[in-house]
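A single protein chain has been omitted from the complex, and every remaining protein chain is retained in its original position.
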Amino acid sequence: MTPISLEALAAEVPDGALVAMPPDYSLPASALARALVRRGARGLRLLGVPILGYAADLLIGAGCVAEVETSAVTLGEAGFAPRFTAAVRAGTLRLRDATCPAIHTMLQAAEKGVPFMPLRGLIGSDILAHRPDWKVAPNPFAPPGAEDPIVLLPALRPDIAIFHAAMADAEGNVWVGRRREIATAAHAARRSLVTVERVVAGNLLEDERLAPGVISALYVAAVAVAERGAWPCGLLDAYAPDGAHLAEYARLARTEEGFREYCARYVLAGASAAAAAA
Amino acid sequence: MTPISLEALAAEVPDGALVAMPPDYSLPASALARALVRRGARGLRLLGVPILGYAADLLIGAGCVAEVETSAVTLGEAGFAPRFTAAVRAGTLRLRDATCPAIHTMLQAAEKGVPFMPLRGLIGSDILAHRPDWKVAPNPFAPPGAEDPIVLLPALRPDIAIFHAAMADAEGNVWVGRRREIATAAHAARRSLVTVERVVAGNLLEDERLAPGVISALYVAAVAVAERGAWPCGLLDAYAPDGAHLAEYARLARTEEGFREYCARYVLAGASAAAAAA
Amino acid sequence: MSAAAIRPEERLAVAIARLVLDPEAPPARHVAIGAASPIPAAACFLVRALGHPLRVSLQQRRTANPFSEGSRELFDLAGQGRIDLFFLGGGQIDGQANINLIGTGEWPGREARFPGSFGSALMYFLTPRTILFREEHSPRVLVPRVDIVSAPGVSPPGVYRRGTAQALVTGRCVFRFHPERARFSLLSLHPGETVESVRAATGFDFDIPAHVPPTPEPTEQELALLRGPVRETMLEPYPEFCARVFDRKSAA
Partner (left out) sequence: MSAAAIRPEERLAVAIARLVLDPEAPPARHVAIGAASPIPAAACFLVRALGHPLRVSLQQRRTANPFSEGSRELFDLAGQGRIDLFFLGGGQIDGQANINLIGTGEWPGREARFPGSFGSALMYFLTPRTILFREEHSPRVLVPRVDIVSAPGVSPPGVYRRGTAQALVTGRCVFRFHPERARFSLLSLHPGETVESVRAATGFDFDIPAHVPPTPEPTEQELALLRGPVRETMLEPYPEFCARVFDRKSAA
């Protein structure tokens, strides 16, 4: 599998797609999110696996997003996600609140190709009350006479999973380490678009030490190299988050004007650089 | 976590326990199975994850087993499992046939703490007809008017999972590499008893390269060192199966007498060695 | 440092540690703690430093975290019954121990939006014990009825639930929760607080025993442990907290 450019990878995400993406502490596709802003993506439906952060807030602020399904949106230490918060208050975002294990469960159902899976908890929560697509049914394995209502969650198959991995190999296998929930998202999604720090020779699946952290090329539609592609978030043990930059983002993005300033400086500036490199 | 002796590990498996175990191509606890024969375990209920091989055939032949739940029992290249086959024909074994993905599903349900999970397929199979503990129900997410019956499988929580891992660390974490189904079995089981090739210093979970293949000490009740503990089966890339020995087992175990001869030579002989070492 | 005045965070950590060790509560062998909970983490590390066996799993560490199944392992562990104790907070918490992590005003937080529910709608049901913790103790946070229920404090009979809140710890006091009557009672008052000051700062109604003791002061031993081994353990996962509370920065 030959890597394509970051801008070409962004072009593989059609407007309106249901896009699964990881939060800041996981394998965030920050560079790809900036490329999506540059390409002017519209109507994206974001799915947090299981929550969202910087990349989602950026896409929301740039007007790329119609809908968000997530268990939270947060910048972690840098505080609330300002563009998300503003959009919710303005009512300009369709928002489907979930709870982390529900998202894991819906993706695992899609991974297994079953139409639904049950989950404990949730009964009596307003999350459930606002999810007409979730059902409550009696547990069919409850002892006779017992009530035991349980929530049934439908399989959720994202159109695309995007994430930033530590490496890809020549076959298109990518290494995500212990972030197995991202492997599940890749399995559940129709296609995965992956940025990586670097491409290594050989086949990662033939190295027994590395294989457990691999997502097979079977699931990967395209790969682009994006060095420090998780920045300003961190990546596994490769680099730490850039807390100062995230704080700057959080401060600027408090207002529309500040957000535009941020984009001009850190997102759109990348366009000419990318064009020059292409 | 201080490793205990192999015989002490075998003593941790009570008679009558529901014991999940891997097949020959996975992480078979062959040395522990031999120790269980030596300790004269009785009434074990074996669960194949998702099938069984040499270790199970040995335990069946030695009279340690009351019941088997599995999707197959086979010695692979060495052919059918002779003591299992003989026990089924003699009717001395309670046997619950399953299909591989059903066992994975029942263990995943236990791993997630949900009472059941659905699975496609199976309808019209005699496997389903002989499983009164499995149910068929309409898919609650089917379009209105559609039939869409689907099988519901109950969570299956083994008392004990036994397997042979490549290494343990000082904390009791064990490394199983890409055999994630064994991680699931360990998560689903109440306790895991693990033999390992060796104990390494430090904490495997703090090494990002190795962590994806680790089962946390959270799930591990006890560890024993058993060098070449999978023998005569192979272990990952550490050593290949001993095909000649498996063929010898398959040949000898065709008869009761031959099986007794095998045990005298290869299983019970270990007792004096173990006693001498203790 | 040893002669320094007791900081409020130290007091809270000790108060939580005593709840963790409450002999009347179900046993706590394994506690999981979120990334944003340094005070509960300090409390649990203190319990360990006091010699009690307690496994402490910190979530969401980017590296060297205790999980190998990614972020779903925490919830699977809870499902398996392998997490005995969890901590939850809330943008709002009400007198029935309902928590709101979603927002105020109309759904889904048109007045003020919080980040979201995270895993609370599962964890609150499946963990035998939850300690609610929120430093801000004001009528804005402790409300008669949460605007939005992220996770309910109690559940009707027949709904599968392994536990409820054990207590609510705030910057002013400790409340004990009584699931059978879905009400809090005042357990102890932090220094400077009275029943009246707590009542004035609390939006919900709660029970007041005849005698409400002060929250016990940290002992010398507890303080020494907090400022010694606990601080060392906290340094890597919670560097900013350590810098602020313990005047101690990581060398890294």
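By letter and in written order, the chains are A, B and C; residue numbering begins at 1 in each of them.
Just so we're on the same page, a contact is a pair of C-beta atoms (placed from the backbone, for glycine too) under 8 Å apart; a residue touches a chain by one contact, two chains touch by 3 or more.
Here the structure is a predicted model, which is why all the values come from computation and not from measurement.
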item: Where the missing chain makes contact, among the chains that are shown; value: A, B
item: Touching residue (missing chain; options B:D97, B:E171 or B:E206); value: B:D97
item: Among A:V214, A:A253 or A:V267, residue touching the chain not depicted; value: A:V214
item: Touching residue (missing chain; options A:E7, A:E111, A:D169 or A:E197); value: A:E111
item: Identified contact with the non-displayed chain, of B:C64, B:A188 or B:L236; value: B:L236
item: Residue, one of B:A62, B:L122, B:I160 or B:A188, that touches the chain absent here; value: B:L122
item: Residues belonging to subunit B that touch the chain removed from view; value: 25-26, 50-51, 70-74, 76-77, 80-81, 84-85, 88-89, 91, 95, 97-102, 104, 108, 119-128, 130, 139, 146-150, 178-184, 234-237, 240-241
item: Positions on subunit A where the hidden chain makes contact; value: 110-114, 183, 187-188, 203, 205-206, 208, 211-216, 218-219
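Just so it is clear, only the chains that are shown with their structure count from here on.
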item: Chain whose mean Cα position lies farthest from subunit C; value: B
item: Chain occupying the middle, per Cα centroid; value: A
item: Subunit A and subunit C, separation of their C-alpha mean positions in angstrom; value: 29
item: Geometric centre distance via CA averages, subunit B-subunit A, whole Å; value: 36
item: Set of subunit C residues in contact with two or more other chains; value: 63-65, 67-69, 75, 79, 126
item: Per-residue multi-chain contacts in subunit B, two or more chains; value: 112-114, 208, 211-213
